[in-house]
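One structure is given here, and the rest of the page talks about it.
Left out: one protein chain. Kept in place: all the others.
The first chain written gets the first letter, and so on, giving A and B; residue counts start at 1 in each chain.
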Amino acid sequence: MAVQVDVPPLAAPVRKTEKRRAFGEVPGLATLAFGFLVFLYLPIAVLVVYSFNAGNIVMVWTGFSTDWYAKAFANEDIRKATLNSLIVAVSATAIATTCATLAALALARGGSFRGKVVSLGVITLPLMVPEIVTAVAMLVFFANLGLNLGLGNVILAHTTFCIPFAFMPIRARLEGMDTTLEQASRDLYASDWETFRLVTLPLLMPGVLAGAMLSFVISMDDFIITLMVAGAGDTTLPVYIYSMIRQGITPEVNAVSSILLLFSILIVTAYWFTTRQKPGAKSH
Amino acid sequence: MIANLPDSPVLRRSLALAPALIIIGVFMLIPMVVMAIFSFLEAKSFGGVVWNFSGSAYIQLLYERMLDDSLRLSPGYLIIIARSFLLAFVAMVCCLIVGFPVAYFISRQPIQHRNMWVLLITIPFWTNQLVRTFAWIIILGRNGVIEAPFRFAGLLGADETLGLMYSDFAITVGLTYTFIPLMVLPIYASLEKLDFSLVEAAADLYSSRWEAFSKVIIPLAKPGIIAGCLLVFIPSLGAFIQPDLLGGGKKLMLGTLVQFQFSTARNWPFGSAIAMILLAFVMLFLILYARAARNAKAMDLH
Partner (left out) sequence: MTNKATSVSPLHPDPVSRPIEEAGPARTAVELDRVGKIYGHGTTAVEALHEISFDIRDNEFFTLLGPSGCGKTTLLRTLAGFEHVTRGVIRLFGQDIVDVPTHKRPVNTVFQHYSLFPHMTVADNVAYGLRRLKKPADEIRGTVDEMLRLVKMERFADRLPAQLSGGQQQRVALARALAPSPKVLLLDEPLSALDLKLRQAMRQELKQIQARTGITFIFVTHDQDEALSMSDRIAVMSEGHLQQVGTPTEIYEHPVNRFVAGFVGDANFIEAEIASPIGAKVTCRTRGGLELQADATKASSGQRDAVLFLRPEKVRLTEPGAGTVNGTVRDIQYLGNSTLMEIDIGEPASVIVRQSGDVNQPACRPGDTVGVVLDPHALQVLAE
């Protein structure tokens, strides 16, 4: 009965596999996906390429030059707007991240309580309301209150819409964390404060960092809310770019925009790698 | 310093929640309530309001007040609302048509490649919307990247233009471009969870490719498709930058109309009323979505 694989000298026919594709494969899908990447990045590439245009009309290429960057750096208004942007982003990030961390701790470690769902709803409200609505609501509010803190108004507005962006990664991190670690700490005679400082906070740090980076990017990129809320002297970089576009497009706009883009890309990439490596966290 | 935390967990929890709730409450919730009230007041000539209750802001949406104080039906603002819905819808459909196959492609890649793709799609989304929209002016605009070859070939005269800019087309392109990552990512998330042996099972049970797609893949990707559609549709409906930069002053949408009322027209009650209507639409869609998500969860017990 033993089957010795006694093959006749005739070789088995080789099958043509090229023509047959697997059931789940769709032809042309890869082409479409790479085309999609081109669609995503081509406008950005065009923008950056034209920022090196020597001529002063963006769309007429006259030669390579970095003059517009030099001009942008020398522009007093741009420097002031950039400084304003940084002040606003750093302040709003610091306040929003602190508030968001505390709120996340309360919601993720505070047990279940009445008002939990409502609190969560309020915190995520800025994500749901269209930006333009937030913008005009704040404008109406500040104008009617007569509240004029200069850049302070902008910082308050930015803090408000940055809180949910800081909140989400922090809460996700807290919920993914192993609570038995905190129990172990208490079991080993640590007080609540010591447990928080020595166990919870260090493990939470990547989440806090991610939340802070998201806030920072969101604040740096915000345009419409700042446009509505900021006074004349408190222009941020995106608002300044907007006014430049309105006045007429020169490669200087491209140069400033390219710098802003590069900045965002760096932070987003850093954010990505922060959230992906989770040292010390329970990996699921 | 803070070594002594309050003993009561209730107090501790309340103190921790307070800053975030107060900031959002004071600078967002109250302003929205104020705006809702403003929408029922009368406009002062150069911004601000007169404290008289009035429904005139909402009436203004539909009717035009004639010189003799009679009202005449005026479709102008309704057209803007209709355009907002239409363009948001078309952008959503474009995102779906391109986004679904891309999401499917990514979900069929090996795991390391998948993460790279997600990063590549995420990056543009987090970069400045204003700047990315501006880039389309360079592409679509007069003498832009698209027109240049036509001009070079002599198909387009010096003072002729393809007229791509300042059109519904340009706005739709801008909306699609800006929000398409919000379509790809949720669909990818649901397709990635899909066990491919289910597709094999469909094939094994005599499904053609189309049947496997329509009976198995689509139903299982539905939560992602619904989420993606809403995530594109809702911000498109209230978009400001894209209609403002790419639509010029002529092609208004809800977002630009609101901004116009507060900046140029200085009619705060009317601006507030439009903002309230926009908000109402968005909330309606969010509620519908929450319902759909709950139903989907009920079906998918694991």
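Methods note: contacts are C-beta pairs under 8 Å (C-beta built on N, C-alpha and C of every residue); 3 or more make two chains touch, one makes a residue touch a chain.
Predicted model, so just to flag it, every value in this text is computed and none were measured.
Contact residues of chain B toward the unshown chain are 195, 197-198, 200-208, 211-212, 215-216, 219-220, 299-302.
By definition in this document, only the chains that are shown with their structure count from here on.
Averaged C-alpha coordinates put the centre of chain A at 17 Å from the centre of chain B. By the touch criterion given at the top, residues 2-5, 9-10, 12-17, 19-21, 23-25, 27-32, 34-35, 38, 47-48, 98, 101-102, 104-106, 108, 115, 117, 119-124, 126-132, 134-139, 141-145, 148, 177, 180-181, 196, 199-200, 203, 209, 212, 234-235, 237-238, 240-241, 245, 254-255, 258-259, 262, 268, 271-272, 275, 278-279, 282-283, 286 of chain B touch chain A in their complex.
Against chain B, the residues of chain A that register as touching in their complex are 23-26, 29-30, 32-33, 36-37, 39-44, 46-47, 50, 57-60, 95, 98-100, 102-103, 105-107, 110-111, 113, 119, 122-123, 125-126, 128-141, 143-144, 156-157, 159-161, 163, 167, 191-193, 196, 217, 220-221, 223-224, 228, 238, 241-242, 245, 249, 253-254, 257, 260-261, 264-265, 267-269, 271-272, 276.
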